[in-house]
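A single protein chain has been omitted from the complex, and every remaining protein chain is retained in its original position.
As written, the chain order gives the labels A, B and C, with residue 1 at the start of each chain.
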Amino acid sequence: MRDVAVIGVGMPKWGELWDKSLRDVFVEAALLALADTKVDKLDNMLIGCMSGGLFVGQEHIGAIMADYLGQRHLAAGRVESACASGGLAFRCAIAEVASGMSDVVLAGGVEKMTDVSGDGATYALAAAADQEYEVFNGATFPGLYALMARAHMEKYGTTRDQLAHVAVKNHHNGTKNPNAQYPFEVTLDQVKNSVMIADPLRILDCSPITDGAAAVIVCPMEMAKDLTEKPLVKVTGLGQATDAIALHSRQDITTIEATTVAAKEAFAMAGKGPKDIDFAEVHDCFTIAEIVVTESLGFFEPGKGGPAVEAGETARGGRIPINLSGGLKSKGHPVGATGIAQIYEIVKQLRGDAGERQIENAKVGLAQNMGGSGASTLVHILEVA
Amino acid sequence: MRDVAVIGVGMPKWGELWDKSLRDVFVEAALLALADTKVDKLDNMLIGCMSGGLFVGQEHIGAIMADYLGQRHLAAGRVESACASGGLAFRCAIAEVASGMSDVVLAGGVEKMTDVSGDGATYALAAAADQEYEVFNGATFPGLYALMARAHMEKYGTTRDQLAHVAVKNHHNGTKNPNAQYPFEVTLDQVKNSVMIADPLRILDCSPITDGAAAVIVCPMEMAKDLTEKPLVKVTGLGQATDAIALHSRQDITTIEATTVAAKEAFAMAGKGPKDIDFAEVHDCFTIAEIVVTESLGFFEPGKGGPAVEAGETARGGRIPINLSGGLKSKGHPVGATGIAQIYEIVKQLRGDAGERQIENAKVGLAQNMGGSGASTLVHILEVA
Amino acid sequence: MFPARYAREMPHRYRLEAHKCKQCGKVFVPRREICDKCGATEFEVIRLSDRVKLVTYTIIHTPASQFKDQSPYALGICEFPEGVRLTAQVVDIDFADLKTGMDLQVEFRRIQTDGHEGILSYGYKFVPVI
Partner (left out) sequence: MFPARYAREMPHRYRLEAHKCKQCGKVFVPRREICDKCGATEFEVIRLSDRVKLVTYTIIHTPASQFKDQSPYALGICEFPEGVRLTAQVVDIDFADLKTGMDLQVEFRRIQTDGHEGILSYGYKFVPVI
């Protein structure tokens, strides 16, 4: 396969963008990514979007976005893996380029979640779980992660405080991200006393409802120098896996096997292990998710994710900084866009262009994006070229 | 890029499958495709599905299908380009294989359309058009094609009879297809006297609401001989393009530019032209669509598609048989599955394994799958290897 | 329909506002971030003329649920003098009098009573020239 470089990234401010429609939100991000390169004509475009249908009654997302991006006739499609749709778009774009079928490809992600009521958003998000055997019986998304949280707490002694530390850390990171939806600090007490959603998870354990998009542009490594003036970033590891759609059908609900399998694949391809990763963006849709995922990725032994966040090992300046962008918690979680925003952050860090968020010696970054209660995961490893 | 072969195909009977759920429908097709090969473990799976969300409230289609296919941890995603979702799945699967990222990949398509009311299905299908500037003002899918039909009839003299001939031909072909939803003959008079839907299109000008799935398996050509005992089929041409999402924004509403652009790309890659194609499966979602598309593909001059079908040039035994499978008209149109079912038919013909439908000298076949009112198109050319 | 979503399109639907590319002059409804003809990203807001020509039409007999009370109705694509085309109902006219190429005018009318929440939606329809 051809080596693939990321040559452009774009991400506007996320939030409740009442004045912008689905197409506006996406095009803004895509234009930023194009402006980050010398490219003006794309060969292909793949867009992660979880549910254009349920959120705004609009499917055919590839065609509408190519149209409004002003690239008439552009080959464009939409991909979906629930909240990992963005990660899947990145993978499919890489496949287009690596195969030689296309040269310059935009991988984007978008979700417009505030055009429906809260109930409408709950219904749409629940479509990522087993509609007949989870949702039918009263499961909600926070509820599924709460089931995992209790099991993890009872098995490993993970504490309520440790969950809260994830939120505190990510909101702190988010204060340095001008694109974050909620770029403010939260305290341990605020998290622990916030409104109960699904015991033990409270509202500040949950990522928000967000409108937003992000876009990145990939091309063959040998063309990259001609198409950008920015430092080059190379995709060195890819991994993808699924697991049972229903949480109750998984072998072990205190880990995310899809993440473990996808990470193994990505590590093997990159010739790297968890210890070689300088920083990571992981899918903290709920505080418990970040703890479990840092274990499933191999950054910590099973059960050690909670103590690690409490000890500051995943903070800025810690052993392995996690979610320097603010994560889904602070940055927001427009489901289809999240996986691409992770790539955005990693490229910014690897370029040394992350502003106030920049860490030193960012050479190897990992993105982990998952769908539903962990039934799908995409892992990508990116390195300074 | 690595050369790609289609080594397995599967398609069960389509129709109103009230006793089968979305997952049942897909898995049945996927198992048939697997059984057509010596493969028991896939490396990746891409599934075309237009709107799991609006039709059954289920997204995360890749994960749920990997789960129910019994392939735990299989990397699996869903792709969407409205009614061209199946064609997009095939392309993305080819990219996975051609790049070397995967070896054995299943490309599937599925739609479960009868779990909602007729109004619900109308709403879901309309999500392929511009929700704010077409659907909001009262456009329906038959309505959009009716707008094209009138323009085509007035510009070129295409007749009401010529439209009806498409339905008559495709239903005749469908009588030889055991998997077709409506494998019965219709007469010219029956079509012309059927219930008016959107003038000049009547119910027998429209493809039906269908539950169904289809699946094909692709792998690198050099592995193909070891993985199947069937005659080998090679993918030689790929093309993909979009156009303005709203019909009124297209430059010319009497042609499908997305199809023309995608076809040019596929022909160039295959080193072939329209005259080299032995037979084709095209997207006859409405009778007028087949006429326009056979022109946009270059099989006939603009305006000659109507006279051609009337003269039998696209019939079995004609100059270029179109929709030997029965097309969407007779076979059914489970939107996400249609593009894969086209590949199924082409492979069956190229293998000489199409039973009663088999034509002689089937060496080069073309599939054209389009989304919405033609805002996206995928074209694939397949040949006997 | 959620209010923000409806409100966003009001300038186009209520006042026929269009965006004209400052570089090449191409006119768009709805607004865009980038011109698909020349790639420019600056636009000026103009108001479309209310006289249009009928490009093509159909009579819809099986509408979506929120239009059932209006069925059958004519739906047409019309071209504005500014070059932009739009799709809308053609009303106040006998179906037999519809003719491709005819002049029509644009009026502000009630479009639909939204199925789920019963909100009345307004926008443009095409009517005969008086």
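Note that contacts are C-beta pairs under 8 Å (C-beta built on N, C-alpha and C of every residue); 3 or more make two chains touch, one makes a residue touch a chain.
What you see is a predicted model; the values in this text were computed from it and never measured.
> When the whole complex is taken into account, which chains on show are touched by the absent chain?
Over the full assembly, the chain not pictured touches A, B.
> Pick out which of A:Leu147, A:Ala164 or A:Ala362 touches the chain that's been left out of the picture.
Result: among the candidates, A:Leu147 touches the missing chain.
> May I ask you to list the residues on subunit B that touch the chain which is not drawn?
Its contact residues with the unshown chain are 18-21, 24, 27-28, 31, 40, 56, 67-72, 114-117.
> Could you pull out which residues of subunit A are in touch with the chain that's been left out?
119, 122-123, 126, 132-140, 142-143, 146-151, 154, 195-201, 246-249, 253
The rule is short, and it goes like this: only the chains that are shown with their structure count from here on.
> List the centre-to-centre spacing of subunit A and subunit C in whole Å, with centres computed as mean CA coordinates.
38
> Touching two or more other chains, which residues of subunit A qualify?
21, 56, 67, 72
> Going through subunit C residue by residue, note those that touch at least 2 other chains and give them in order.
Residues 9.
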